[in-house]
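Omission of a single protein chain aside, the complex is shown with its protein chains in their original locations.
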Amino acid sequence: MSKNNKILLIGILLITIIIGIGFIPAMHQEGHDPETETSQEIQTIYDSLKYEKSIHVLAMLLLGFGFLMVFIRKHGFSSVTATFLVVSISLPLYMLIKTYTGDEFSITNIDSFILAEFAAASLLIAIGAPLGRLKMDQYILLAILFIPAYILNEWIILESGMFTGFVDVGGSVVIHAFGAYFGLGVVANTMSKFENQPECENNSLSNQFCIVGSMVLWIFWPSFTSALVAPGEVVITAINTIFALCGATLATYVFTRLMRGKIEIEDIANAALAGGVAIGSVCNTTTPGYAILIGVVAGAVSTIGYTVIAPKVEKLIRGTDTCGVHNLHGMPGVIGGIFGIFISGAAGIQIGGIVVTVVIAFVFGKITGIIVRLLGQKEIPYSDEDEFITSH
Amino acid sequence: MSKNNKILLIGILLITIIIGIGFIPAMHQEGHDPETETSQEIQTIYDSLKYEKSIHVLAMLLLGFGFLMVFIRKHGFSSVTATFLVVSISLPLYMLIKTYTGDEFSITNIDSFILAEFAAASLLIAIGAPLGRLKMDQYILLAILFIPAYILNEWIILESGMFTGFVDVGGSVVIHAFGAYFGLGVVANTMSKFENQPECENNSLSNQFCIVGSMVLWIFWPSFTSALVAPGEVVITAINTIFALCGATLATYVFTRLMRGKIEIEDIANAALAGGVAIGSVCNTTTPGYAILIGVVAGAVSTIGYTVIAPKVEKLIRGTDTCGVHNLHGMPGVIGGIFGIFISGAAGIQIGGIVVTVVIAFVFGKITGIIVRLLGQKEIPYSDEDEFITSH
Partner (left out) sequence: MSKNNKILLIGILLITIIIGIGFIPAMHQEGHDPETETSQEIQTIYDSLKYEKSIHVLAMLLLGFGFLMVFIRKHGFSSVTATFLVVSISLPLYMLIKTYTGDEFSITNIDSFILAEFAAASLLIAIGAPLGRLKMDQYILLAILFIPAYILNEWIILESGMFTGFVDVGGSVVIHAFGAYFGLGVVANTMSKFENQPECENNSLSNQFCIVGSMVLWIFWPSFTSALVAPGEVVITAINTIFALCGATLATYVFTRLMRGKIEIEDIANAALAGGVAIGSVCNTTTPGYAILIGVVAGAVSTIGYTVIAPKVEKLIRGTDTCGVHNLHGMPGVIGGIFGIFISGAAGIQIGGIVVTVVIAFVFGKITGIIVRLLGQKEIPYSDEDEFITSH
């Protein structure tokens, strides 16, 4: 191993230790939200119920996103290890920064942890675009640069007061679209010899793992959207989310066959989830019937994205979107944001918030891409052999 | 793609949209059960706790049944896609029909959603019999025909008053036996050249996925049986269910070796679950010791089913039961129903309910099989190549 590599590794270890030490003086910030009128006992129960959902979201982060990204041939170990690493760095990093910058942020509050998970989800979406083009140290660096940008956008849209009335409880815009356009920013202008983009190798067993990831996301998506809604809204939010997923799954099946003649398992694994992305903005305010229809639109658009739009986008930004995050999270996220207009009635604020999010995401993604490539750039996609011991 | 195919696909899209639109006028039916005396806050908490179980059941539907059915060689994509599709069509369809026919059914109630999941579980059991003999459009059509029949039987047994006192809280009869005998009805009289029935290919990795599905079902089965019991009965129901699964798992191990000399992994993956099927009827009223004994009986009968009884049943109905649903859900479901006599003491009602369920399931399954085959029938089992893009 080169000396540079060793320095990098020791740097990562030091950053981890510094994050740990950084939390120690912050502990006095403890304490629950004083405004609540429910008794301590009921509050404890509500927190425990949110805890259950936070574990569901954790399953989405690791098993869900992790295995949805193993479809690339000979890149399975890299995908799951990258997932482990970016989750492990981003959860505490988000909470550390917010502890020192957020007014009412307590590191021992379950809401804070769920917000950190949302940031990690957005980050995992972002790395889907350059997946296979980066080595492990670069994923970690990308994570460290992503989190402050995500917190900035979260503050501008949801906390600064600039976009009061912006509707996005399940994160269609600030989580999904932000992650997708950040990822597109990272890969923009990197097109070189990557013509033979690794495709979903659907004749091998590795695609079965991709389906495991997809199903884990589908199953726990209702906990993602309902994690931070009021206790009385959990059930309706969950049913709306499931109905949107049902609509998207059926539309994906219809459109994958109409567009391609046969079924592409990659479409089923991905576009079926677009309903969950799009319902995010209105998940607690719409009704099941509309939820199905939103899901149908999202599934159809996403499938058309994978079949028709993706090549054009890749040409436009001059970069390869390995996991098709623009199709699954970008467009459906924006669609979800637009559906929010029907709820809030405030088209200007809703569209403004979407545009600002997309711009911030893409610009910071672009800058991050330039910095990350200082650690090296490879002409052909990475395979597990590059960084893993694969011969015993 | 043929014109007929396109019409079918657009038909499926329209049905999805119609289901969505169908819900819209129904929203005024909202509101919780007014009879409850618990406060609104406690009711909200109970609903959230049921929501957790509904997600566990969702995991059983997709990851559990989906991957338990991937054991057929070169049929993995078809199995998981069929699972996705029939779940996505049956959940909203069940809730839509019940909204317009059920007296106290509210689409925003968590109990309603769990009942819809039970219907989807029964449907997934049913498609286990013809698995590998149908194409995707046929699975969807089967789902659309299954749900009304399931609702009819559910009404006759549990709501009409004809079988007052029938004991089946965990669905041994109305979910498991109904699904199994419906599936057997679908395949009855289809035996032609299917002599070389695809077997569990247990020398390949695909069987490991089968075990993942089996374990997901085992783990979350306590949430299936306890999803709709009274809050105070959740723990005893869960412990009874787990003890029944333990008894069945150990009995399956003993009987697979006694009957075959060696261990058949297919038996372990399937018959170990028979305890969960059989305990359903008495899961909240028996005690852990009896639960183990019920599990031992169910595991033994199921294993004997796979080794000895299955070929005779297939000859009798002149059809192939691909997943052996008769062994896992049919016989153990009926056994569970019979155990219910010890609880209710009303042998006549219990046996009557079982017989009516089996007859309705088989007859409607038979009719459904005839209708489904109007869309085409293949002489040899389907493989993924028939409907999926498998070469890149």
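A and B are the chain letters, set down in written order, and residue numbers restart from 1 in every chain.
Here is the rule we use: contacts are C-beta pairs under 8 Å (C-beta built on N, C-alpha and C of every residue); 3 or more make two chains touch, one makes a residue touch a chain.
Here the structure is a predicted model, which means the values were calculated and not measured.
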| item | value |
| --- | --- |
| Candidate in contact with the missing chain, chosen from B:S172, B:T249, B:N270 or B:T357 | B:T249 |
| Touch criterion as defined above, residue of A:S206, A:S226, A:T286 or A:T307 at the omitted chain | A:S206 |
| Residue among B:I24, B:I263 or B:I380 that touches the chain left out of view | B:I263 |
| Residue touching the undisplayed chain, where the options are B:P25, B:G165, B:P231 or B:P311 | B:P231 |
| Where the missing chain touches chain A, by residue | 1, 5-6, 9-10, 12-13, 16-17, 19-24, 26-27, 40-41, 44-45, 47-49, 51-52, 54-55, 58-59, 62-63, 66-67, 70, 76-77, 80-81, 84-85, 87-89, 91-92, 95, 107-110, 113, 136, 205-206, 209, 212, 387-392 |
| Chain B, residues in touch with the chain not shown (by the definition above) | 38, 42, 45-46, 49, 52, 56, 199-203, 205, 207-208, 211-212, 215-216, 218-220, 222-223, 226, 231-232, 234-236, 238-239, 242-243, 245-247, 249-251, 253-254, 257-258, 260-265, 268, 272, 287-293, 296 |
